[in-house]
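A single protein chain has been omitted; all remaining protein chains appear in their positions.
Chain naming follows the written order as A and B, and within any one chain the residues start at number 1.
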Amino acid sequence: MNQLPTGMYQPGTSVVHQMKANIKIFCFLILTGAVLMAETIWGYAVLVLFSGCLIYFSKIGLQTALSSVRRLIWFLIIIFVMNLCFYGPENPWIKIGIFAPSYEGLMQGVHIAVRVILMMVIGNVLMVTTAPLVLTEGMETLLLPLKLFRIPTEQIAMILSVAMQFIPTLFEEADMIKKAQIARGARFDSKKLLDKAGAVMPLVVPIFLAAFKRADELSLAMEARGYRTDMARGQRKFGMPTGFEWLAIITCSILCILQILCL
Amino acid sequence: MSITLDSVFYTYAPGTPYASAALKNISFTVEKGEFVGIMGKTGCGKSTLIQLIAGLLTPDSGAVLLDGKNINDKNYDRNELHRKVGVVFQHPECQLFETTVERDVAFSLKHFGWSKEKVQSAVERALTMMGFDYEKVREKSPLEFSGGEKRRIAIAGILAAEPEVLILDEPIAGLDPLGREAFLVLVKRLNEAGMTILMISHNADALAEYAERIVILKDGMLFRDGVTREVFSDMDELQKNGIGVSEARQCAALLAERGFDVAKDTICYEDLLKQMIAIGRGQQ
Partner (left out) sequence: MQAVIAQHLTYSYLEKSKNRAIDNISFQVREGEFWAILGHNGCGKTTLARHLNALISPQKGELVVAGLDALANANIWKIRKACGMVFQNPDNQFVSSVIDEDLSFGLRNFGVSEEEIPNRVKVALEAVGMAGYEKRSTHFLSGGQKQRIAIAGVLAVEPDILIFDEVTSMLDPEGRRDVLNTMQRLRERGKTIIMISHYIEEAILADRMMLLHDGKILGIGTPGEILPDIELLNRTGLTPPMAVRAYYDLKAAGITLKECPLTNEELVEGLCQLR
């Protein structure tokens, strides 16, 4: 494995690392809103600038921040091309069969691509700077209102956090299994569709079995450490936001309001 | 089949906080039929090393040669490589996936274009070698077996391809004493039949007994490479670097400390016993 899994937590001491998880998630949600509301070139420009600052302050490096974009580059290109060719069939530049690229299509394609990229970058910063358990505990506090509807928010948060903390381990395991099967002559690089389908089983079966085994052992260990679903656990108190956190909340909110009102 | 590593460099996860130089300037050659033990602390690059030899990773620079041919050349036949080099990873039992034992063991033979009869006889031979009754187990699901048995089935799947080189990564970790001994005897038998063996292990006793040559890695660099007796005779230096030596060697050192005349290259129990008997007779 030459590359780390995308979005894996990387410990650090930057101001973004030190923000409380619930505030980070809250800011993330506001920013999501801002990205979805953005319509004009100036709106996007401001958001791109802001994302740049975010990457700078979090000290995670441009490469890490963009890693998810790189991984999904083909997805982005397909979305872009689809929008370009199919969005505005009324007055296309040219028409070749069902393909009708137009100015509207181009703009829509750019819109969507930029939105997806922004979302991925911001989401990545959140994941990379926040430890999984903290992240879910942050979610838990934000999910609290759902308790009114008797939804088991703690269990949901616990499942999410444990699942996330196992992602790197499972990635490593999947990588080892893949290598073991290649060494046994399995081929994952074949172009033929039939071969591709056949190559799935030697990977999927062992990976699932390994994941189940882990889940089994972990649930036993959690039980042995006194975890029970029928009783309230002690909870982390996040406390009041610090100065920087207020600044972050206010900045994000202003960004969102600006997108709605002006840009 | 000879294996040569020529100034191989390899880095893991470049450009992130997790980056580390996994291997730095590794060069050595293993001749056909050798039994080489590979040692080193966790994270020293042992696993990376065997993955490079098996063609599962590509070096940043330098070359891995099998019989003088660079395995990372574009026109090198990968299928040939995977056929000739068998790899038993840590916890090989994790790679089982087929519905029956027979099909799982035959998995690696699928691409060889062998006749049905030939495949069947290879599977039967491999399973028998690993101590199974072929007729009894062939139709069973591999998942029905215990952990130790699963491991033996997985190894049968690798031996069925009749590799010329067998690479083993901690094959005896987690086995109980009897399982360990039986497995090592089997590996030794394969080696005597001409198979080249590269075995990663922390178990210095096992290596002292079975390996004729030891390669030790430290922080991604070659730290020792030599005949087992000679490598283990330098006990103090190895222990200072976190490498354990065999129990017999440790005991020999204790005897030497008390003024007894014990050879420095005493690494196996049998050697040690002979010398202890001589000491005992001399004392009485």
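In this text, contacts are C-beta pairs under 8 Å (C-beta built on N, C-alpha and C of every residue); 3 or more make two chains touch, one makes a residue touch a chain.
Quick caveat, the model's predicted, so the values are computed rather than measured.
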Contact partners of the omitted chain among those displayed are A, B
By the document's definition of touch, the residue of B:75, B:115 or B:283 touching the omitted chain is B:283
Decide which residue listed in B:75, B:115 or B:146 touches the omitted chain of the complex. B:146
So that we can see where the missing chain sits, which residues of subunit B does it touch? 41-43, 146-148, 173-179, 181, 202, 204, 242, 244, 247-248, 250-251, 254-255, 258, 260, 269, 272-273, 276-277, 279-281, 283-284
Residue positions on subunit A contacting the omitted chain are 9, 11, 131-134, 158, 161-162, 165, 168-169, 214, 217-218, 220-228, 233-237
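FYI, only the chains that are shown with their structure count from here on.
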From the mean C-alpha coordinate of subunit A to that of subunit B, what's the distance rounded to whole Å? 40
In their shared complex, at which residues does subunit A touch subunit B? 1-4, 10-12, 61, 63-64, 173, 176-177, 179-187, 201-202, 204-206, 209-210
Which subunit B residues qualify as touching subunit A in the complex? 12-18, 51, 54, 56, 79, 82-83, 85-87, 89-90, 92, 94-97, 107-111, 143, 157-158, 161
